[in-house]
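Only one protein chain is missing from this complex, and each of the others stays in its spot.
== subunit A ==
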Amino acid sequence: MAAPLVRHAMRRCLAHNCAVTVRRGLRSGATPSVFTRLLLKLDHYFYDVESFLYLKEWWKTKVVKFQNKYFGYVQKRYGAQIGAAYYILAIKGSFRFAGQSQWFRPDSTGMFSFMRSPHGQIEEVDLSGTLINLNGLGNLISQNKLKTLSLRGCPEVDDWFLARLHVFRDSLVELDLSDCTHVTVGGLAALQNLRKLKRLDISGLPRLQCPGLVRILLEEMLPHCQVIGVESEQGMIQPERQEPTDIDDASTQSGLRRS
């Protein structure tokens, strides 16, 4: 019974002693700088500092969540096509309808209009640089004639997003995943569902340890697909010395030595 009380008292004393030792150490030298004094003060307010640091993460999450909300009203009122088109333009992407060559994108002020022109199925979507993630993809699920999807440089596209791309498995022909920092091999394995894929761009993926090997495996997995953006030697360990060529072999065998 007494032992834990003593232990508790000692723990408190030790904690106090840490602060006291620091102060004692400081007292022996010059007066501490403003920065050090501030740190010591903050030491008393750990949970407040932690909440403050979480604010930045919270704000980023809020922005991403806002960009990926489901436009339920538009979908219900105007239909899935208009809903998808509206969403793409709202997050500053661009798209092209099937059978037309005009690309719809928001202008520099963020305004867009597409309702006046005739519209059909969306065929090509360019979402480069947007904050789309798994939840935002819910707005586009209805587009079953989507042929090209570009996700170049999207920071929120990760393996779970790639796993959800199976909704386009009957139509997707081109996929651009360059510079998506969170994509790994585990997500690329999920692309096995996209049997119609003909072109896949996987350049600039920092989390792939052996891009060359991944390219070979992807080409094996999707035989009709051309994987671009990666050289076959990338990520492989290069041999340190050059292998002797046939000429060298012959010369060594005949007893001549290269200088």
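The rule we apply is simple: contacts are C-beta pairs under 8 Å (C-beta built on N, C-alpha and C of every residue); 3 or more make two chains touch, one makes a residue touch a chain; residues count from 1.
The rule is simple: contacts and distances are computed from a predicted model.
Between the names "DNA primase", "Exosome complex component RRP43", "Phosphatidate cytidylyltransferase" or "FAD-dependent oxidoreductase domain-containing protein 1 isoform X1", the one given in UniProt for the chain missing from this structure view is "FAD-dependent oxidoreductase domain-containing protein 1 isoform X1". Of the options A:Lys69, A:Lys92, A:His119 or A:Arg164, the residue whose C-beta touches the omitted chain is A:Arg164. Residue-level contact of subunit A with the missing chain is found at 1, 3-4, 6-7, 10, 13-14, 16-17, 20, 47, 50, 53-54, 61, 134, 159-160, 162-164, 166, 184-190, 192-193, 195, 210, 213-214, 217-218, 220-221.
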